[in-house]
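Every protein chain but one is kept in place in this view of the complex.
Up next is chain A:
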Amino acid sequence: MSALEAVSVTKRFGGLVALSDVSLDLRPGEVHGLIGPNGSGKTTLLNMLSGYYRPDGGRTSLDGEELDALSVQRRARLGIARTFQKPRLLPALSVLDNAMLGCWRDTRAGFVETAFALPRARREEKAFRDRAIELVHGVGLGHALTRSAGLLEHAEQRFLEIARALAARPRFLLLDEPAGGLTGAEIEHLGRIVGTVRESGIGVLLVEHHTDFVFRICGRVTTLDRGRLIKHGTPDEVRRDPEVVRVYLGA
């Protein structure tokens, strides 16, 4: 079965157990919510799926193939893209250049081909530029295409990170709190973008604190608390779960 999976993963930081025996599977064409209080291990799980951490127990896999030995870069090339809780853009480069960076996955021109501006390097440059322009307009940053990324406002940075991740033509997109710091109208835009991404067949993992937003756009939701999985199911099931209400949603 085609999916990005974490199977009973455990992660310790010294004495702290950030994740304990947590499983999650992300399927193509779904939006899967990951919620939980601060420090419950959401980002840690995302880092594990994208390869920044190795599990201390359990394993991660893609389409049944074990991923644990693979670097962040190898996983990116296999089609796992992500954004960061705190946006990590290149402030010295333009919005377009930032989005184009995502196309590195498809770059075949090596150093020598590039240095001598051989046809493949030129061809790729043109194709990637075109792809990135479409994505930048697609996520709503057409007005800032040539602007330096260092001059963007917070919401624009979040959307640019999504464009950069999509430029890698991922199969799975992991979003770490994409709605953090966004206005209501911007969250609406984000919801439509995520919907469009899902319809294209990409599986989206959505780490979020805006629970209304999560319950509205996710097909399934996983809830963590202090590194443990406390509930997994449809939005309705999760919303009504007494333990989720107790530790996270509140009365």
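The rule is short, and it goes like this: a residue touches a chain if its C-beta (ideal position, glycine included) is under 8 Å from a C-beta of that chain, and two chains touch if they have at least 3 such contacts; residues count from 1.
Quick note on the criterion: contacts and distances are computed from a predicted model.
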Options "Amino acid/amide ABC transporter membrane protein 2 (HAAT family)", "Mov34/MPN/PAD-1 family protein", "Transketolase" or "Glycerol-3-phosphate dehydrogenase": UniProt name of the undisplayed chain: "Amino acid/amide ABC transporter membrane protein 2 (HAAT family)"
Touch with the omitted chain, as defined above, among A:L4, A:M48, A:A81 or A:L224: A:A81
Option from A:E156, A:E208 or A:D241 whose C-beta touches the chain left out: A:E156
Absent-chain interface as seen on chain A, which is shown: 50, 52, 71-73, 76-77, 81-82, 84, 88-93, 97, 100-109, 111, 114-117, 120-128, 130-131, 134-135, 137-144, 147, 151-153, 155-156, 159, 164-166, 168-169, 186, 189, 192-193, 196-197, 199-200, 202
